[in-house]
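For this depiction, one protein chain was excluded, whereas all remaining protein chains were kept in their positions.
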């Protein structure tokens, strides 16, 4: 019988294995929606009660899943300290801990339930190719992340010197200017902070001409590395 | 004579076939412009009458086209239940349905006329290469769409915890924060909602550094897959 | 002597030829800056006089250049009706036309002077590779431009139905909604118009997930086509 359960839990190719996998994924999504609803202000008492009931059911089912996984594992301690083993435990632990502790502290532990979302990754096969692409482009990604950070800092210092006198409230310090750098070089541009002096605007133009070719490059790198990883896979088969 | 009409309707290489194709495309564009104008507020009665006349003429011509297509089809039931057969029918049906029903309900059915735009695709040959590219990059597109959804959710939860206390009206719940996630990670940045706390801003920076490399990658994937599809086509010829 | 002038004007490899080329480019830039300054409000009379003098000098020099080009051309009528011949003429004509006509009408003709900027392209060699890349990716570019237009229209109609009731002033008609579509799908996001209803926001999310992979793809296509054009060039040499 243990072999049967093992097959259902660990295989995603048999009919029963698929049903099990999709059920767990469905429960994770239910759990996340429940969590999201619980953040809404002015919830009625009946809604809070329903959310609590769903919470208890999902945690109970996750607990059963965790116990089943431990039981069927060939190497029990190995599973418990494995990446997925720890995530499975962290996903249910906060609920049990909150039963014993003061209600205030619970809110902080509830955040840990978010780790459940990582359980979704468990079932994704395609993640392997992404990992390969990451290895291929690793060096350039590190270099460009590093170059982006330097550029963000330099542009923050630059705009601080141009705009500080004209807008002392908006560009109060280099730290406030950094927020402008982030919003501008990623082209988000919320519009809460922007240069108004001629010098600041010319500086923004120059920094954008250089910056777009630095901050946006990693995206292109990942895309081309993924193509390469795919080509290599095709050749192997 | 049926062979003659069949040639005109189904071939886009003869002179008459081209005229037919362009006439239908012109009618679709006229139909869409008419629809757009009808949404303008405070239209004069004469304008409404002209729009109605154009509507009747275009629907009449689309009806004739549909009947002609059914008549010349080798496999009549096959055409009627085919993708383009259904679209052609849906494009004219709402007009006839609206004649029999109450005026209020008509507005909803009018939306269906938008399917006419899909008729434009019928005449595009290049769509095939795009389809191939989609097949090539399918797995990665699914993975990145999935990763984008998880990232959007996690960033919404994160910003909720950082900003909820400082801006309870803007970041009311995880659902309101999700709107921020969408506007930020796609770099649209309307500016209706943005972080103001130091923690929220540092979090935004971190999530953008990771997020841009996830949300924008699919675009690069499609572009490189299209290049690959083109190279393969060239080799075949 | 005609051969000498011909060499100076048409060759960019000799020392004198380079000086000539750079002088013309410098004059074009001067002419554009003069034009830009003349749009500033509240200019003093002395500034207007200086601008007029610079204008007369540059036009005189451009006229001399045009005459010289006609004189040295082997095929005179051929040069006059060529692309660059017409641009060279259009760049100076408005000035002479404005001498004979009423002052009001002049403002419209002044716009034509902008064509002078196209003279800068004359001296660029690298433009050829870009042209090749455009030929390589032409079909996909047409398809994606077409798909972008359809998507822009559909998203405008969609948001109109979601937001019209809630914001009748902002989303007045499909035409007003089109402005939102343009600002959103290009991720510019000025923030002058954005959805506020839950339905409109979910619709925006969906349309962005699809739209970014359509509107931004042409950029990737041009980049990869340019790489291909470069590789082909390297092979040929």
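Every chain is named by a letter (A, B and C) in the order it is written, and numbering of its residues begins at 1.
FYI, a residue touches a chain if its C-beta (ideal position, glycine included) is under 8 Å from a C-beta of that chain, and two chains touch if they have at least 3 such contacts.
In this text the structure is predicted, and so the values were computed from the model without any measurement.
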Which of A:26, A:96, A:131 or A:146 contacts the chain that the document leaves out: A:146
Contact residue for the chain not shown (choose from A:97, A:135 or A:212): A:212
Option from C:26, C:83, C:96 or C:130 whose C-beta touches the chain left out: C:130
Sites on chain A contacted by the missing partner chain, in the whole complex: 136, 139-140, 142-143, 146, 150, 153-154, 157, 160-161, 164, 168, 172-175, 184, 187-191, 194, 198, 201, 204-205, 208-209, 212-213, 216-217, 219-221, 223-225, 228
In chain C, positions touching the absent partner: 32, 35-36, 39-41, 111, 114, 117, 120, 124, 126-127, 129-130, 145, 148, 175, 179, 182-183, 186-192, 215-216, 218-220, 222-224, 226-227, 230
Missing-chain contacts mapped onto chain B: 187, 189-191, 220, 223
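FYI, only the chains that are shown with their structure count from here on.
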Between chain C and chain A, distance of the C-alpha-averaged centres to the nearest whole Å: 42
Centre-of-Cα separation between chain C and chain B, whole angstrom: 29
Sequence positions of chain A contacting 2 or more other chains: 187, 189-191, 220, 223
